[in-house]
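Yeah, one chain of the complex is gone here, protein chain that is, but the others are all in their spots.
Chain IDs A, B and C follow the sequence of writing; residue 1 opens each chain.
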Amino acid sequence: MIVMKTDATQEQIARVIKEIRRYGLRADVSKGAYRTVIGLVGDERKIPFDHFAVLPGVKEAVRIETPYKLISKEYSKFVEELSERMIVRVGNIRIGGDEPIFIAGPCAVESKEQLFKIAEGVKKAGAHILRGGIFKARSSVHSFQGLGAGGREEAEEALEWLREAGKEFELPVVTEIRGEAQVDLVAEYVDILQIGARNMYDQDLLTKVAKKDKPVLFKRHFGAGVEEFLSFAEYIAAEGNKDIILCERGIVPVGKGRSYTRYTLDLASVPAIQKETYLPILVDPSHSTGRRDLIFNMSCAAIAAGASGLMIEVHYNPAEALVDGQQMITPDELKDVIDACQRINKLIMPGRNES
Amino acid sequence: MIVMKTDATQEQIARVIKEIRRYGLRADVSKGAYRTVIGLVGDERKIPFDHFAVLPGVKEAVRIETPYKLISKEYSKFVEELSERMIVRVGNIRIGGDEPIFIAGPCAVESKEQLFKIAEGVKKAGAHILRGGIFKARSSVHSFQGLGAGGREEAEEALEWLREAGKEFELPVVTEIRGEAQVDLVAEYVDILQIGARNMYDQDLLTKVAKKDKPVLFKRHFGAGVEEFLSFAEYIAAEGNKDIILCERGIVPVGKGRSYTRYTLDLASVPAIQKETYLPILVDPSHSTGRRDLIFNMSCAAIAAGASGLMIEVHYNPAEALVDGQQMITPDELKDVIDACQRINKLIMPGRNES
Amino acid sequence: MIVMKTDATQEQIARVIKEIRRYGLRADVSKGAYRTVIGLVGDERKIPFDHFAVLPGVKEAVRIETPYKLISKEYSKFVEELSERMIVRVGNIRIGGDEPIFIAGPCAVESKEQLFKIAEGVKKAGAHILRGGIFKARSSVHSFQGLGAGGREEAEEALEWLREAGKEFELPVVTEIRGEAQVDLVAEYVDILQIGARNMYDQDLLTKVAKKDKPVLFKRHFGAGVEEFLSFAEYIAAEGNKDIILCERGIVPVGKGRSYTRYTLDLASVPAIQKETYLPILVDPSHSTGRRDLIFNMSCAAIAAGASGLMIEVHYNPAEALVDGQQMITPDELKDVIDACQRINKLIMPGRNES
Partner (left out) sequence: MIVMKTDATQEQIARVIKEIRRYGLRADVSKGAYRTVIGLVGDERKIPFDHFAVLPGVKEAVRIETPYKLISKEYSKFVEELSERMIVRVGNIRIGGDEPIFIAGPCAVESKEQLFKIAEGVKKAGAHILRGGIFKARSSVHSFQGLGAGGREEAEEALEWLREAGKEFELPVVTEIRGEAQVDLVAEYVDILQIGARNMYDQDLLTKVAKKDKPVLFKRHFGAGVEEFLSFAEYIAAEGNKDIILCERGIVPVGKGRSYTRYTLDLASVPAIQKETYLPILVDPSHSTGRRDLIFNMSCAAIAAGASGLMIEVHYNPAEALVDGQQMITPDELKDVIDACQRINKLIMPGRNES
C-alpha cells in the first residue's frame, strides 16, 4: 500500500496510480479528509517499493504480507474511513457495532403468505433483517431449487414479495445470488447480496456482485480454512467494495464415527478472524448444526465468542417447510434466542472491546 | 425412470412425458434403436410409480435410490447408448476405453511460443489431448489470473492460439471455464469444456456449460465427498449431456502435522466411483500432490487403480512457469510417465474388466 | 438392559446375571433403593431378549441401539442413581451441576515453587480444581516429556508436590496418565485421573484406569467424531465406573489454507453430547485454540454453549513455561474469564434446563 502525505497533490496521487498500472497492478484508492491511501491489487513482488517510497507526495510504501491486504487490519490503520472495527450500514442498521444483528426468515420463499407471515413473526421477535431464499443452492438437481428456478417471471414475483415484506415490516432484505445471470435482477430488489457457501470460490460471481455497490453477505465454504475464506473476500474488496459481512456457517465434520451435527461450527474462527480483518462477522447456527434443538445454545455461544450477529432460519411451522425443516425454529423461539443473546452481549462487551 | 416397451408408440411416449411434467418434473429421454427410456429430473417422491407402471406402452417404472440417477450404473443398464462403461468420444480419442488417455500441457497459457513449444513436446511424448489454462481460478486476487483476465481480446487471442496448437499438433484441446460469461466464448474454440475443482458446486455454471453439447471435464472439489461429487455431475446430465469426464484431483489434507502433499489424492475413489457410474474418471497427479518428484509414482498408481487416464501439467522449463512451476514435469519426463502407465494398463486390463 | 421388578429377589437377579454370562456377555448391575437395572456389556445381538423378558422377576428387557449404552440417556432413565444430568462429585465439588467448574494450573509441573505459585494464583482467581502435567504426551520424543520422564523417584516427588499443593490451597487435583505403568502410582496421589486426547483410543489403558474407582477426566481425540468419543467412554463405564467427565479439546482443522487456531474447537458437540449422555462435559480452550488471545472469548462461548466447566492452562509468566507458553493465561486473566463465565452461566441456566 502507498500512503500519501497529507499535503499530496492530485497530480502526485495520479502519478502514483499511473506508476502502479505501469507495473501491471491496479490501484484501490481511499481518499480521506486527512490523507489518501492507495492499495495495490496484483502481485506486489513486481513493485519496487523503494522506488515508490521516494516519489513526490508519498509518505510511506508499506508491504502487507498476508494474501488479504485490502481487508486486513493493517490496511485499516492507515485508511480513515475504515476504523479498526468497520461498521457496515444497511439503512439504519449497523452491522459490526455494539449491538448484535439478527437476520432471520425462511430458508426458501415458498409463497407470499408464507413469507409475510414469517416476516411479521421475525419482526415481532426482534430481528433486524429479513432473509428468504429464491435461488437455492442444492446438492441434488432433483431437490426443490427455489422459486427462482421457475423462470424469470416467477423469480421476479418472489423478489417483489421480498421487497414488499421488507417495506411492510421495516426490515432490510437479503437473498442469495447463485449465478452470474441473477446479479442484475436481484440487485434491483434487495438491500444485501448474499454469496452462499457453495459459491465462495466462484471468483467471477464475486467480482460481478461486488460491483453492484451494495453490502455483500459472504459465507465461508465448508471446505475452506480461514486464510482461504479471507483471500476470497479480498476478491470483493478488490472491486472497491469494502461493505463485506462475513459469515461462519460450519466446515465439514472430520473424525471417525458420526458427528451428530451437519457441519462443525468453527466458532473460534470468529475472534481469530477479528484479529485479522476489520470486517464484521456473523454466525449461522441453522445450517451449521442442522438441528433445531441446538440453535439456542449455539446462538448464545456465537455471541459470547464475539460474533456481530446471527443468521437464523425461521418458519411458523417447521414441519411444513419445503427445505431444511429440521433446522428451523419458530418466531417464538427466535425471540428467546434474541433475548438471551442481547443479554450475553451486554455482559461481554467490555471484555470484547479490550481484546 | 420409466422404461417403455419396445413397441411403444410416439403418442404413448409423449403421454408419459406429459404426465411427468404434470407432476412438476422434467423428462430425460433416451431413444434407442430398441427401446426408449425416460429418466426423471426432480423429486421422484412426487411421482406415483404405480400409476406410471400401468400407463399404455410402459414396461417398467423403476425408482433409483441414489441422489445421482441419470449417471448411475442402474440407469445405464436400461439405456442402450450407455454401456456399462461409457466411452466419451472427442474426435477419434476414446475416453473410458481400453487405452488410458493423457491430457497434458501448461498450467497457464503464457504466450504463443510457450504454448506451441509445450504442445509439440507433449505430442511427441504421446499425449492425446492438449490442456492450457486461460481463465485461471486462483486463491488470491493478487496472483496471475491467466491471459483471460486481460479482457475479451486477449482471451480470444489466447483461445485462438490454443485452437491453432490443437490443429497443428493434432490434439483436441481443453480449457477451464470459470464463470458463466466465458461459456459462449470458450465453447467456440475448444473441444472439451473444463469445470475446475473450485467451481464444482456452481450449479448455474454447470447447467450453462452442459447445454453447449460438448464433452465436459468435471473435477472434484477438494472439500467434496464422492457422493457430493456425483450429485453435482448429475446437474450436467440433467441437461441431457452425458458426455461427462470425471476427474479426481485430491481433497484437503487432514491430520495433525504436515502432510507433505498439497492435497490428499483419493485414489480409492477411482474404483469406488466406477462401481457407481458409467462415466469415465481421470486423475490429476499434478494439482493433487503439488510435487514434481511424486508425479511418476502417482501416475502409475492412478492407472493401476483403474483410472481411464491422467491430466498432467507440463512445461519445458518448470522454473520459468508463472503458475505452479513446482508441480510441472518436462515433456521428457511425461514420456516416461506415459510409457510406464501404458505398460501397467496392459497388465491390469484383464483384472479390471472382470471387477 | 434388563430392568428388574421392584420386588425381584436376590435369586432372581442372580439368575439373570448367570444367564447373561451364559451368552458370553458381562453384566453391569445397578442396585437402587427402588429397583435393580442390569446393563449388558458385549454383543447384545447374541441375547434372546424375548427369553429374558419372561424370566422371573424381570419387568422389561430393553435394547439400546447406540454403540454406547451404559452412558446413554436411555439407560439413565431406568437407573435411579443416574439422573438425567449426572453430577460427578470430587470432594465437595459437583461437576455437572448448576455452577460451572474451572480446572486450572500449569501445562507441566516444572518445580515445587512454580506449582505452588500457580496453585495459589488459580485458587485466588476462583478455580475449583488444580491441574498439572507430570507425564506429558508429546508429538516429539525430542521435546520435554514432563518430570515423570525422569524416573519413578522424580515422578513421585512431583506427584507429592501436586498432592501437597492441593491440600494447601484446598483444591482437588488432576493429572494425566499416559501409560499403564503409571496407573497405580498416579492413583495414589490425585483425585481425578485424566486420559489425554492422544490416549483416547487406548482401550487397555482406559480399562485399567476405570478400575481405580476414581473420577476419570476423558478427553476427545482430535481425529474422533462424537460417536467414536462416546463409544470409547463406554469402555470406562463397562468397568462399572460411571464417574466420567468428558472434555472437548478440538479436532484437526480441515480446509485449504491456514486455520489460525491449533485445532478446531467443536463447541456444538457440547449440547449434542448432552442430548446423548448423562455425563458432564467440559471444554479446554487452551489446547484447542493454542492462542492466549482467544481464551477469553472461547471460554465465554463454551459456557454459553452449555459446558459444565472449563480446563484452562495458567502460568504466572507464560513466556517462561517449558511447554505451550503461547496458550497460557495469567491468574489475573483467569479471574476475568471465571467472572464472565459465571455471569453468562446465570443468564443461560433457565434456557439450558429446559432444553
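The working rule: a residue touches a chain if its C-beta (ideal position, glycine included) is under 8 Å from a C-beta of that chain, and two chains touch if they have at least 3 such contacts.
Predicted model only: the values in this text are computed from it and were never measured.
K.L.:
Checking the contacts here: which visible chains does the omitted one touch?
P.N.:
Taken over the complete structure, the missing chain's partners among displayed chains are A, B, C.
K.L.:
Taking the entire complex into account, which one of A:K59, A:K256 or A:R343 touches the absent chain?
P.N.:
For the chain that is not drawn, the touching residue is A:K256.
K.L.:
Could you tell me which of B:G32, B:G97, B:P172 or B:G225 touches the chain that is not displayed?
P.N.:
B:G225
K.L.:
Which one touches the absent chain: C:A33, C:V54 or C:V141?
P.N.:
Of all options in C:A33, C:V54 or C:V141, contact with the hidden chain holds for C:V141.
K.L.:
Sort through C:E19, C:D191 or C:E228 and give me the one touching the missing partner chain.
P.N.:
C:E228
K.L.:
Check the options B:L267, B:L282, B:V314 or B:L334 and report the residue that touches the missing chain.
P.N.:
B:L267
K.L.:
Which residue numbers on chain B touch the omitted chain?
P.N.:
Residues 221, 223-229, 231, 251-261, 264-273, 275-276, 288-289, 291, 293-294, 296-298, 300-306, 336, 340, 343-344, 347-348, 351-352, 355 of chain B touch the chain absent from view.
K.L.:
Touching residues of chain A against the unshown chain: what are they?
P.N.:
139, 222-223, 252, 254-257
K.L.:
Touching the absent chain: which residues on chain C qualify?
P.N.:
Output for chain C: 40-44, 67, 69, 137-144, 178-182, 198-199, 201-205, 208, 221-224, 228, 231-232, 234-235, 238, 252, 254.
As a working rule, only the chains that are shown with their structure count from here on.
K.L.:
Applying the touch definition from the top, give me the chains sitting in contact with each of chain A and chain B.
P.N.:
In this structure, the chains that contact chain B and also chain A are C.
K.L.:
Quick one: point me to the chain whose Cα centre is farthest from that of chain B.
P.N.:
Result for the farthest chain: C.
K.L.:
Suppose each chain is reduced to the average of its Cα coordinates; what separation in Å results between chain A and chain B?
P.N.:
The computed centroid separation for chain A versus chain B comes out at 33 Å.
K.L.:
What whole-number Å value describes the gap between the mean CA coordinates of chain B and chain C?
P.N.:
49
K.L.:
Per the centroid of Cα atoms for each chain, what is the distance between chain A and chain C, given in Å?
P.N.:
It comes to 38 Å between the two C-alpha centres.
K.L.:
For chain B, jot down the residues that touch at least 2 other chains.
P.N.:
Those would be 139, 222-223, 252, 254.
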